[in-house]
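This report refers to the structure that appears directly beneath it.
Heads up, one of the protein chains got dropped from this complex, but the rest are sitting where they should.
Chain nomenclature is as follows: A and B, assigned in order of appearance, with residue numbering initiated at 1 for each chain independently.
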Amino acid sequence: MASLLQVLFDALSLGSLYALGALGIALIFGVMRLVNFAHGDVIAFSLFALLWPSTDAVAIVFAGNLPWFLLIPFTLAIGAGLSVLSELVVFRRFRRANPATMMIASFALGFVIRYFLLMLFTSRPKSIALLPALSQPVEILGARIPLLQLITILVTLAVLIGLTLFLRRTRFGLEMRAAAENFTMARMLGVRANRVIMGAFALSGALAAASALILGSQTGTANIMMGANVMLMAFIATVIGGMGSLAGAVLAGFLLGAIATVMQVILPPDARAFRDAFVYGAVILVLIFRPQGLLSARGAKERV
Amino acid sequence: MTRGTILRRTIATPLILSALLVAIAVLAFAVGSRPFNQTVIDLFLMVIFVVGLQVFVGNSGVISFGHIAFACLGGYVAAWTTIKPVLKSAAMPGLPDWLMGLEIPFWAAAIAGALWAALWAGLFGAILMRLSGIAASIATFAMLAMVNAIYSNWTSVTAATSSVVGIPILRTTWPYLAAAVIAIFIAWAYAISRHGLALRAARDEPTAAAASGVNIPRARFIAFVLSGAVMGMGGALYAHSIGLVTPDTYYLGLTFTTLSMLVVGGMGSLSGAVLGVVILSALIQGLRWLEAGVQIGNSTFALPGGVQEIGLGVVMILILMFRPAGIMGNSELSLPRRRRGGAENPGQTGPNT
Partner (left out) sequence: MSLLALSNVSVRYGRLTAVRNVAFTLAEGELLFITGPNGAGKSSLLRAIAGVTPPAGGRIDFADHDITGRAPEDIARLGISMVPEGRDVFGSLSIEENLMVGTGMHARTRGWRARAATELEAVYATFPILKDRRHTQAGLLSGGQQQMLVIGRALMTHPRLVAIDEPSLGLAPNITDQVYERLIALRAERKLTLLIVEQSSTRAMLAGGRMMLMRGGEILLDGDARALGQSEAMQAAYFGYGEQ
């Protein structure tokens, strides 16, 4: 029972991470058909923004020493800011470009961000202690669950609820949902394209920063490559979720977390290192049978 | 247009490109400096990779982030087949006996690498080619990550993330030149083949091509396997150029470099692929030189590490912004042709529609 609970929490916390990433990808894809390959690097950037540039293995924590109630908004603002900046400087000029061109541009932008970090911090992973109080375990029904895991899940739930309320209850949210479904029609109803897109970038960047905080506290390291794996899983989740469907992306994110956790448990110890390879393989198999994703969004056809 | 005329009208392109590479090789030979020689070797390797990538991306229009996985497969074939058995058994004890005892020349390893990569390209391609557009691109990225995850963890046959050393190093440019020229001719031959023409037709006019009875998934599959083979060959030779392999040698960095070269040169054009390599190699070399430091008067001026990649990324974004079809667009280098009929589109590798 206790170990089952442990597996459940593992799955939920890993799934949370993937769901947050997938949401960040799907938000932008929904409004502008951009598969944002820079997302992983926005994640890394948000964490490194808390550190002082140095080449040491132990990070010189700078803004990271802020109390949590300042640290969290600061990090979210950094992520949102970088994301909006990338829209203003780069993606705004690709409005009429096809999705493939935008995708490659975002890939290039991701590299620019990554090597900017490398320039300041080198490629060596740095150990950091973010919110150290969170590493203590708590006991739930006989299972020892790291407090951090619990908080990860709760934070993700809070983000999901907050985002849902935002999208359902506010005018801007309504415009965003309309734009995600049919961008041109929304514009013909006076919805300002640039504002909606900028909003999507800001939200996506803030989600990236949330991922960064979770990843940073979980692993205790900052690494310029840290976003790559989450981003890849997030991509896969958005494809499985049916490109552009936000609910689909979240569900698929949790599904991937569950698959990965279950594989970790059932695979023989020798094969555990290949867990992610098995997950990718499983996903590719899913795509054969449902190339349009598990939950394909109505009206979100890919513009060819 | 009959096959013969297509052949005659387009043969100039691979010949010019090959001549360009030969000229570069001769220059390297004449200069005789070790570092320059190594730069030229790198350039030829990039030509192999980018041309290999172009065979699929250029003809199908589907962006692949995963082709470096095939280079990885090829690179490890070189490690498995050319390292001395004594070294091999220490680094990769899990290899089967017949492979453990094997020690073949580099060219045979390159061919084996190509075949091994083609085999896997066939397996992956059978699945991936059912997807289209963006989903296909993401799936290729997943494929790259999957191969990387396997090779980074399969300690007994790949030594995991540690370097596998002892691959005989080839320091002369000629084998790389030959392989690059072979890659160019393979790409050209595919582009003017029935499948290549059909695939490009499908890229430009999906509905029309579908209506004309072209089996697009099949045509894509063939391009995928062929380009996988070229990448495998390049991967094996790359291993011979540096004498070692690690999974991360063949991962995002190389993916980024090759893709940026292809984008800058022009995805739709074989000449673009080669010119993109030449131009960006020059740029990379210049930036590396600045990163290493330049003596100006008494002080040394050096750019911090990472500027090279940042510069590459910025160039790539600018090209995509202002010239999304790349330097060459969809056209090819060709000799000026005597006026015969419509010459407004000199040197197309074939009809575009």
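Going forward, contacts are C-beta pairs under 8 Å (C-beta built on N, C-alpha and C of every residue); 3 or more make two chains touch, one makes a residue touch a chain.
Everything numeric here is computed off the predicted structure, so don't read it as measured data.
Enquirer: From the touch rule at the top of the page, work out which displayed chains the omitted chain touches.
Expert: The omitted chain makes contact with A across the full complex.
Enquirer: Among A:123, A:136 or A:182, which one is in touch with the chain left out?
Expert: A:182
Enquirer: On chain A, where is the contact patch with the chain that was removed from view?
Expert: 171-172, 174-175, 177-178, 181-182, 184-193, 297-299
As a convention for this text, only the chains that are shown with their structure count from here on.
Enquirer: Nearest whole angstrom, what separates the Cα centre of chain A from the Cα centre of chain B?
Expert: Taking the mean C-alpha position of each chain, the two centres sit 31 Å apart.
Enquirer: Would you pull the chain B residues touching chain A in the complex into a rising list?
Expert: Chain B reaches chain A through residues 61, 63, 65, 127-128, 130-135, 137-139, 141-143, 145-146, 149-150, 153-154, 206, 252, 256, 259-260, 263, 304-310, 312-314, 316-317, 320-321, 324.
Enquirer: Which residues of chain A touch chain B in their complex?
Expert: Of all residues in chain A, those touching chain B are 33, 35, 90, 93-94, 97, 99-101, 103-105, 107-109, 111-112, 114-116, 118-119, 122, 228-229, 232, 235-236, 239, 243, 273-274, 276-277, 280-281, 283-285, 287-288, 291, 302, 304.
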